[in-house]
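A short write-up of the structure that comes next.
The other protein chains are all here in position, but one chain of the complex has been omitted.
Chain naming follows the written order as A and B, and within any one chain the residues start at number 1.
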Amino acid sequence: MEHTSLLEKTLRGALLALIVIFFLFPIFWILLMSFQTNEEILRIPPSLFFTPTLSNYAALITGKLTTAAGTLDIAFMKNLWNSVLLSTASVAIALVLGVPAAYAFARFKFRLGEDIAFTLLSFRFAPPLLVLLPLSLYFQDLGLTDTYTGLVWVYQLIALPLILWIVRGYFEDISPDIEHAYRVAGHSWWRTFTRIAVPLARPGIAAAGLLAFIFCWNNFVFALILASADKQPVTVGALAFVTASGIQYGQIAAAIVLSVTPTLALALYAQRYLVEGLSLGAVKG
Amino acid sequence: MASLELRSVSKAFKTGKVLDDVSLAADEGEIICVFGPSGAGKTVLLRLIAGVEPVDDGAILLEGRDVTDTAPEMRGVGMAFQNFALFPHLSAFDNVASPLTARRATPETIRAKVGKVASLLKIDHVLGHAPRELSNGQKQRTALARALVADPKILLLDDPLRNVDAKLRYEMRLELPALLRSSGSTVLYVTQDYKEAMALGDRIAVLLEGSLAQVAKPAEIYREPASLGVARLFGDPAINLIPVEPLASPSGPKIGIGGASLSLPASYTHAIGKHCMLGLRPESILLGSHPSPESFDVDLVAATPLNEKTLLLLRTADGRELLASEPSADEAPRRHGPAYARFDPSAILLFDAASGRRIAPQSA
Partner (left out) sequence: MPDIALSLNNVDKVYQRRGRPPVHAVKALSMTVERGEIVALLGSSGCGKTSTLRMIAGFEAVSNGDIAIAARRIDQLPPARRGVAMAFEGYSLYPPLTVRDNIAFALKSARLNAKEVEKSVAEISRLVEIEEILDRYPSSISGGQQQRASLARALVRRADLYLLDEPMGQLEPQLRAVLRARLKSLLVERRMTSIFVTHDQTEANALADRIAVMEGGLLQQFASQKELREKPANLFVATFIGEPPMNVFEAAVENRESMRFAVKDGPTFDFASAELPPNVRQAIGGRDRAVIGIRPHAIRLGAGANEARIVSNQWLGDQSHLAMDVAGKLLVAVSHKPIAAKAGEAIRYGVGAADLHVFDAATAAAVSHGLETA
């Protein structure tokens, strides 16, 4: 019943290798490119052997790009910092707002509860382009264009629904009797929330926070339209490498590597929680 | 002043009315077993008293204080849940100590009280473990310890022995009465097992379809059940019920079973002419191999052993199935086939067929 033939094993291995190569190759290639000069990248035929150079990274970090047409100022490090700031702040606020809200949805049956919850989820599905024009108009009226506050506020559209749905599922999974027992023992409902519900839902909260961070980090459209140069995150900042004198592939590659590394590292570190969180969100939805 | 009082308490859910005008009063230190089939509303009753669910109607008084609208953490009751409801991320010690930390007891007091109740329940050696490392029996005792540790005046136990294996359940059934009595609390103990109710309760409150069918001492409920519904719940195997209509005769009321005409005691003369149900407990049906004046013909279809008794499946001439029981004899088991059954007239129960209420015998 448990024998797999050698043929099956070889076939399975070959198939897996193919899939892995298919998905990982672009990342590998980008990594390679980031250590090559533009000339090496554009050389035909492409070769695997080259002398690696750190000039791309140096250019990004120092903020000076030397091209054929002259020296350009690159604000990449500022973009990186913006990404960190925006994502972290958005997730923090979304957690503060979303976790208690998720608890309310999970525990208190109030009128229209399901309808409100579903409306909030629908924000995830709505294409950002739908709201961009009206938003940019509102922002101009409110003076929020090109502010961190404005962007963090808009990022709630990304982070909040995610946190609400994933964390609500985790709260629902906690047997209500455990909270009842704590209250009957003499503790107020606030203490029950902070000492029982939140600790028990911690994996979900962590997963939701992580996912929200990654999605905020990856966001492109909101930041593109509603912010300008010095507030833009790396996703938009990469556009700067499309210069008048040509596309600086080497620097783009290095920029991509630097942009992707934080979220990739986070995801790898917490992959188990992410899978749990993702599937829970899907099932409970 | 009653220690615990329920006044006309009602509760309904979307699925329907679960408790209908329930009133009950328990004296201090009394153990009342709330007994009934699943879905009867027993757990809901405990939750209303604990404050975990709000009542729709009626009042709940603890020690004379109206707590109907008080939050659960202010009611000062101890509760043990059916599925234990231990806090998974806290050690057994912290679980048990929880009611004491809520009352801001000092660490020394906590250590002392937790230690005392843990040694009483024999879980002192596992206090450092997390709940998932405990066996079912240990979890149950931890839940019980948590309910007892703050010396609550009112103790609510929701079928605590349900999820525990048969052997341990039996042992606890023997030990619990002494334990509960020494705590001095007024106890409401919910169970679906009538033997547990009879073993533990000073009184049993029988909850049937949302209302109290009878509240009385165990022996009284067994001997004088208020209704058919109550009689069916007590006794293993369940009581036999035969529709009869007593007829008048020179020698007193008579009923027909399996084609035979049998006498009822004269104290049931007032039941003549009524549609009734005759209740015969298995142990009150006697089987013989020879006919007698008050016997009716039966066919012994099967004899199955039940602990130290034998259960006999009988079929009357008109196709009715009856279960009789007798202490097992060491001789050869009874042979299947024709036999003669009679009942012990002092042990019969008569119920009104329409209302289900018991017809009590009347002395002339």
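One rule holds for everything that comes next: a residue touches a chain if its C-beta (ideal position, glycine included) is under 8 Å from a C-beta of that chain, and two chains touch if they have at least 3 such contacts.
Fair warning: this is a prediction, and the values are worked out from it, not measured in the lab.
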Chains in view touching the one left out: B
Sole contact to the chain not displayed, among B:165, B:245 or B:344: B:165
Residue of B:198, B:244, B:277 or B:349 touching the missing chain in the full complex: B:198
Chain not shown: contacting residue from B:15, B:251, B:307 or B:346: B:307
Contact with the hidden chain (one of B:151, B:283 or B:297): B:283
Positions on subunit B where the hidden chain makes contact: 37, 165-167, 170-171, 173-175, 177-178, 194-195, 198-199, 218-219, 222, 232, 234-238, 281, 283, 301-302, 304-308, 311, 313, 321, 323, 325, 327
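As a working rule, only the chains that are shown with their structure count from here on.
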In the complex with subunit B, residue positions of subunit A that touch it: 175, 177-178, 180-189, 196, 199-200
Subunit B residues touching subunit A - in the complex, by the definition given at the top: 47, 50-52, 71-73, 75-79, 81, 83, 85-89, 98-99, 102-103, 146, 150
